[in-house]
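Encoded as structure tokens, the structure appears first; notes follow it.
Removed: one protein chain of the complex. Kept in place: all other protein chains.
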Amino acid sequence: MDAGRKVDRRKFLIAGLSAGIVVVGAAAYFARPPEVVEKVVTVPVERVTERTVLTTVEGRPTVVTRVETVVVTPEEQPLIGGVIKVATWGAINTADPHNAPSHQDLLIALAGYDTLFRFDEEMNIVPWLAERYEVSSNGLEYTFYIRKGVYWQVIDRELTAEDVAYSLNRTQEAAIAKSYFPIWGEARAVDKYTVKVTLPKPFVPLIANLANPGSRGSMIVPRLSEDDFKKLGMTPSEFNDKGGFGTIMIGTGPFRLVDFKRGEYERFEKHKKYWGRDAKGRQLPYLDKLEFTPQPDASVRALQLRAGAVDIAPMLDAKDVPTLQVAKGIKVVGMIGTSFGHLGMNWRHPPFNDKRVRQAVAHAINRAEIVRLALSGGGEEAWSPLPSWNKYYKPFRIYEYNPKKARELLDNAGVKEIRGTLYGFNISPAPESLTVIQKQLAAVNINLEINTVDLGTYVAELKNRDPTKHTITFHIWVDKVDPWISLGVRFYPPGGSAFIEGLNPDIENTGIAEVRDKLAEETNEAEYAKAVEEFQRLWVEEVVSVPLWFRANYFGYNEKVRNFKYEPQSIQYPWEVMWKAA
Amino acid sequence: MEGRLTSKYSFIYRRLFTVFPILFITVTVIFFIVEIMPGDAAEVLAGPGANLIDVERLREMLGLDLPAHVRYYNFLVRLSTGDLGKSLTTPIPVSKLILDSLPVTLTLAFFSMGWALIIGIPAGIVSALKKNTRIDLLVSLGALFGISTPGFWLASILILILSVQLKILPAAGFVNPLFDPINGIKHMILPSLTLGLILAAYIARITRSSLVEVMLQDYILAARARGLPEKIVIYKHALKNGLIPVVTVVGFQFGGLLGGSIIIETIFSIAGMGKLLYTSILNRDYPVIEGVAITMVVVYIFLNLLIDIVYMYLDPRVRYG
Partner (left out) sequence: MAEQTLRIMGKGGKIVKLMKKLKTNPKGFLGFIILLVYVGMALFADIISTHDPNEIVPEDRLLPPSFKHFFGTDQYGRDIFSRVVHGSRISIYVGSLSSLIALVLGTTMGLLAGYYRGYIDEVISRFIDVLLAFPALLLAILIAAILGPNLFNLCVIIGVVYMPQFTRIVRASVLSLREKEFVLAARAAGDRDFTVMFSEILPNAIAPLIVQTSITFAFAILTEASLSFLGLGIPPPTPAWGSMLYDARGYIEFAPWMTIAPGMAIFLAVFGFNTFGDGLRDILDPRLKVD
């Protein structure tokens, strides 16, 4: 029999544990982390020599070709073919761009669909599927002239005005898309390449909406005829059973969706009859394939980029950026994005109906500290609900960080201490921001308990605004480019917004409602700018909604990727001109 | 002989009979639990900044504005035809979502169980046979470590060492090994190892204790007394009976794995059933929640039955009267 040796068990156990603890303790003495990024990193973008822009001259829309001096770079021959892999921040929910619930759905959709117009880096409108447009003097009738020679994927026929009209009208049936096109009459195809849109009232943001990739409804889907269904090999009801546009993507864009497995990948292949050509007249896109893999964890996206598993990783965390900046073969660029964090106070929870109390809260907030701690430096302080790159942006530094002033105001209002809840959802950077805010408010004797819930519960409870539940709410919304879309829609009647103050009747007393209406109807550019400025001021100064920060978006990409361009919403990329060097 | 046969079959029939009431109760409970959750799919889909009118319209489109008992009735009718419905966030049928996620979960389950058995059973056997020696101590300590380690922590450490520092394994993602064996296996190693190591710890412990108990039994002593070589004593007699409780534990662990391990699936970005259920709960996607929950319960019930049957055949001493 095997005898083995009996060992003093107790000694062994203790020795083993101690050894383990010592080893772990030693491992914990790592080097300091590299300096966390304190300012936003931007990289100059290669500019085009000549571009076409739609602008207004004396109030009338005109096509203008601009010639500019460029940053001289040696011309590289694009490599035709190849595949680029992208790590996205979430799994696709649907391929239907009009019904897309989430941001990443739009990112994927934009590889396969086109919009009528596009924004360039300077937020100018450039022609895309529409070559130019006209608008009647009363602002009620628009005419769009559609580009010729654009071919649909899969059904293999030319884009016509019928398709465009159908697609535009479809926005009225999709609940999410409709909120971007709330004022709408009808779109009609006048001839093969001309579409007329009639509106009941002027709607100034219409063109911006059609250019904005973030607006559901800006992407053009086909009107499937009997012939089209025959080519697809299914009846209309079969098409619907399979999920319709939700699972089957038929677009005019540079790539077509060939395969997708929810949560695993979305695979695209080049659209051989894509309408785009490069400056030398070559057929675009350059790439053969495009592959998206969802990876919700920002740090893992960064890891995958470093490991070479993906070529592009958008929406990176500021804290991962320093490591990526020093990594070989990786480039990181960034800009202030559209994610906007702010505080809303519950007017129904006394004493927040007293403006002085709200002002006190505004004075108690130290934005710099929040950006540093909660965003790891990746963001800018917000003094307006619009980001600094928006051309209508005006900072309103009315309530600067001043805890003493805050305490004074509270004393004047006769308030010694306030207790309640600080409410938000549990996705980063909300809990982090709340942690810092709680401390800052406690310094002026406003003692709030943090209550973070999952998004579903958050949205549901926002509507109830139970005074004991939500004293102050931390909210993040994603701005769009046009101020009306960013600001006005949140207060748009009759339902208003689920956002905490929008539904409060007292808010009308601040006069913000009239300004909001102007944003939708004002056709005069100068008046419009004034209205937007007034809206921002009222919001910051009278309502005393506390803008906190705009988050920076960081994009990491493999240096072999060429022609990588990015925009504040992180969803639109020039896939048709991107290529990958050997 | 006959009496025993009848009782075996009648036992199986009786168990099958109770399955349906369990299913019905479970399905009802699931439906109403989901009802109670604050927030609904329309609100989540429309997002926090949405116009109330739009949310209402969305709710109508999704059929969420009907009263609860009407929806419950529709739900039962749907189920009886085997239709699990369509997801609310996308128009994809729930059954397709589940079937898509099933191979992922199964692959992870198989690999994890593989590690667990390969590491756990021999470890348990060795430590039982060499009871109270240094090896036994090492294995027992290791097993104790294994069951005390939080899975996500282990995952993070493994990723840090193997993926980031050494760069030999991918940090996330799933590739089907049937289609792309090398890549598939590479992607499976870290997640299945994380799960497998912890499961192995449990298996090692129960193998050890069960085997130790068996070795003390009379018939083992008798076999030895008869002069049988030790190897035969162990492999033919001790192990056969000693592994019975292990089978039970392994069966339940496998059932648990089939349920999908959310944390591992989240960390490694694997689209299995656990992740599907978790995401659908967050999105308040009722048909998906219900569909996946029902699938899990069904799988579990039948697995349970299977284990009982296997047990029944393995251990003749068990009575099922």
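Order of writing sets the chain letters: A and B. Residues in each chain are counted from 1.
By our rule, a contact is a pair of C-beta atoms (placed from the backbone, for glycine too) under 8 Å apart; a residue touches a chain by one contact, two chains touch by 3 or more.
All values derive from a computational prediction rather than experimental measurement.
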Which residue of B:73, B:153, B:219 or B:235 touches the chain not shown here: B:153
Residue touching the undisplayed chain, where the options are A:99, A:169, A:384 or A:457: A:457
Residue in contact with the excluded chain [from A:124, A:283, A:402 or A:435]: A:435
Per the touch definition above, residue among B:72, B:110, B:278 or B:311 touching the missing chain: B:278
Residue in contact with the excluded chain [from A:105, A:163, A:320 or A:381]: A:320
Touch list for chain A against the chain that is not drawn: 9-10, 13-14, 17, 21, 24, 27-34, 36, 297-299, 317, 319-320, 323, 369, 372-373, 376, 426-427, 431-432, 434-436, 438-439, 450-454, 456-457
Residue ranges of chain B at the interface with the undisplayed chain: 18, 21-22, 25-26, 29, 33, 36-38, 144-145, 147-153, 156-157, 159-160, 164, 205-206, 209-210, 213, 216, 245, 249, 256, 259-263, 266, 274, 277-278, 281, 293, 296-297, 300-301, 304
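Note that in this section only the chains that are shown with their structure count from here on.
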Distance from chain B to chain A - Cα centre to Cα centre, in angstrom: 38
Residue ranges of chain B touching chain A (in the complex, touch as defined): 37-40, 43-58, 61, 89-92, 97, 100-101, 104, 129-130, 132-137, 141, 159, 163-164, 167, 170-174, 230, 266-267, 269, 271, 275-276, 279, 282-284
Chain A - residues contacting chain B, complex: 1-2, 4-7, 9, 12-13, 16, 91, 93-94, 96, 101, 175-176, 178-179, 243-244, 246-247, 261-264, 293-297, 300, 303-304, 306-307, 309, 454-463, 475, 477, 489-490, 492, 494-499, 503
